[in-house]
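All protein chains of the complex are present and in place, except for one that has been dropped.
Chain lettering (A and B) follows the sequence in which the chains are written, and residue indices restart at 1 in each chain.
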Amino acid sequence: MRAVRMRRERAVRRWKIAAATAAVALLAAGCGSSSGSGSGGGSSNAPVTLTIWHNYGTEQNATALVNLAKAFHKLHPNITVNVVSQPASNYFALLQAKAISRNGPDLAVMWTGLFTLQYKGFLQNLKGLVPASALAQIDPNALKWTSDGFNAANGPYVIPLENQFYIGFYNKADFAKAGVTSVPTDWSQLYAACTKLKKAGFTPLVYGNGGQPLGATFYPWYDMSYMMIGTYSVSQWLGLYSGSIPWTSPAISAQLAKWNELHTSGCTNPDVVTNTNNLGQFESGKAAMMVDGTWDTQKFTSALGSKVAAFIPPYSSTPIKGVVDFAGDGLSMMSYSPHKAQAAEFLTFMTTKQAAAIINAAGLIPAIVGTSTSNPVNQQMLNFVSQDGMTAYPMLDNVVQGNIVNIGSKFLPSVLGGSESIAKALQAMQTTLQQLPANQRGNTFP
Amino acid sequence: MAGASAPAAAAPSAPSAPSAPAAPASRWQSARFRRRVTASVIFAVMIVVAVVMLYPFWYMSDNSFRNQAQFDQQRGHSLAGWTGLFRDLPVVQELVSSTVVCVAAIAIILIVATTAGFAFAKLRYRGSGLVFLLIVAAMMVPLQSIIIPEYVNLARFNLTSNYTGAVLVYAALGAPFATFLMATYYRGISDELIEAAVMDGLSYERTFLRIALPLSLPAIATVTVLQFIQIWDDLLVGYLFLPTNDRTITVGLAVLSSGRTTGIPPLMAGSLLSAIPAIIVYLIFQRYLIRGLTLGMGK
Partner (left out) sequence: MSLSAAQPVRRPGRSRLARRRRLAGLLLSVPAILLVAALLWAPIVQAIRYSMTTWNGYSAPVWIGPSAYTSALSDPILHRVLENNALLLLAVPVAIGIPLIIAVLLHEHVRGWRFFRSVYFLPTAISWVVIGMVALQFFAANGMLNQFLADVGLGSVHTDMLASEYTALAALAITFIWSMIGTNTIIFLTGMATLDPTLIEAARVDGLNRWQIFWRVTLPLLTRFIQFAFVITVISAFSALFSLIFVMTGGGPGLGTTTLEFFVYQAGFAQGQFGTGALYGIILFVIMIVVGIGQLRLIRPEDGEGW
């Protein structure tokens, strides 16, 4: 009995010690590190630390940003730039949370279009902070999408990092082997090319969820953008936003039907929704075509060299006339930043030729007027606009409401795969649009 | 009050009964044979289940020793996953952060849950049933719906600039579950034991500390292991409430799946590394589980 009691007492003592240790740990944690973005900035020569947040992971955009930070620091030795990588998921929720507690970064990556306008409550309008001469260096087509009402005169909220394209890539060697002599420019030519490529043993057009952050299916808005390019003009796209062109329109249905036919006719791989290796299949040459974006251009040119080229997804019954050329993201200044002057200097630096060279070296297309890109496939895309007279369209998912983008992302891949009906998908999008409050589907962009 | 020592003559489940080579020889043999077959079948099934359970570990280990190209092709090995992990993330710092946060939160949870669990199980007072129900009902609060008001509240008290906010939130999230489990366990302790101690002159609080608490080690071990894993693997709270320098490893790993592609091998390496502390905690407390069992059974 006594032995038991002693054992119990020892056990209790052990717990008391554990509890005390834990309490000390808690206290230590409480007095632990606190974050902060460096000392307050007074004169522009006092040492200052700028914090920049991005959600680029370890990709080319991240490389570009890090190199920009290094170059900027050389020019302004008193300003240390701290580039922090944030997870892509919930990135915007994190920014919103930091806006609530007002202790976040000075600059942060922000997507353009409606994303900017959605979050502008905590973004600093850069009119007056970044000199007009610097703003004039930026491709005007890029800058307008970051301002109120998409009118650049209202002052931008975001300085774009790069010009992006949603674009198709194709393998020239595969085309030659299959006897496809010209790049298709409409649906029927696309089907014809598919037939030839399939006969030659290639996957004509590959889809999958590689090239997406973990957990997503393939992003249908590249294709959706081109289907809408094949149906409507740029100005008509406002109708998609306001609802004057409902998502259930017959024209849209017809386009989706043609798109779905790609799958049923064997133009695509059968497992469009669950294929995880689409990038690998294109890079190895097994797949002849792929719809993707400029963030993967360098990856493709490294893997395929001169065999890869760009083409415009020909989702139209008449020869396609537009291309998605849009500065999808850039840096914005937080309205609560204590270092606005220094942050503005960094943003100004982003508009210089030196910055453009750094951005180009990372395999991206600078959004600065008068610069070019050294990657030939990227240059090909720029030529679509400058030489071939293609109309520049924005990214559809940046100019329709976020709720629509979300619901579309869930239904449209299955429309291609055939497990969801077109009517159901479009009706879901239309219902979502109608549920939105009136101020989110007005007749002008906000 | 069973007289358990009655020699069961033909008890079918007596394992080491001396085999009587007497009359029903074939029936005996078939019963034992049947038992052995059943045991073998059960054992085989358990092995299969074990393989199914262990497969993800093999998947993680195998793929952590590749680079991205080798992962896509599923052939070839290298150290790229591991070097990439340590290059892209401050792994050690994040592991330390995770540990601090877990230890602190679990300490609070245990203090809160053992005391309240005992109170609700043994020390009923007016309204204690309702209060208990309210605490357990709080388990049903979905994290995503309260996390924003929670953040607003804690930001107002400036608790989001260090570990404190996250620790408090984790403690609050785990407390109802832990209290429920402790109360369930304390219910199983006989009232006589408590009353006897009180008759002996101990206060109720002392009784809790010296008698009930040591008896509940299995439940404490269970709470610790389960809460450790839950807190260690949490993403959302750590992401929002912890400043970047104090990140946990789970949030850190999420950075690897940013941008447009995910570097899978470093993610696998990191996930494997992150799983190890939880396994260690389990293996440690597994022994306490057994020790606690003998303590509890030794009346």
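Rule of thumb we're sticking to: contacts are C-beta pairs under 8 Å (C-beta built on N, C-alpha and C of every residue); 3 or more make two chains touch, one makes a residue touch a chain.
These numbers come from a predicted model, not from an experiment.
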Among the options B:Leu85, B:Val100 or B:Leu168, the absent chain makes contact with B:Leu168
In chain B, positions touching the absent partner: 2-4, 6, 8, 11-13, 39, 42-43, 46, 49-50, 52-57, 59-60, 108, 111-113, 115-116, 118-120, 122-126, 128, 131-150, 152-153, 168-169, 171-173, 175-177, 179-181, 184-185, 187-188, 191-192, 195, 198, 203-205, 208, 218-219, 222, 225-226, 229, 233, 235, 250, 253-254, 257, 264, 267-268, 271, 274-275, 278-279, 282-283, 286, 289, 293, 296
What does the interface between chain A and the hidden chain look like in terms of residue numbers? 89-90, 92-93, 96-97, 99-100, 118-119, 121-122, 214-217, 270-271, 273-276, 402-403, 406-407, 409-411, 413-414, 417, 419-420, 424-425, 428, 431-432, 435, 437
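Operating definition for what follows: only the chains that are shown with their structure count from here on.
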List the residues on chain B that touch chain A in their complex, please. 72-73, 88, 100-101, 103-104, 106-108, 110-111, 148, 151-152, 155, 160-164, 167, 209-211, 213-214, 217, 236, 239-240, 243-246, 251, 254-263, 267, 295, 298
Could you please specify the touching residues of chain A with respect to chain B in the complex? 4, 7-9, 11-12, 15, 18-19, 21-23, 25-26, 28-36, 55-59, 61-62, 84-91, 93-94, 97, 100-101, 103, 210-214, 277, 279-280, 295-296
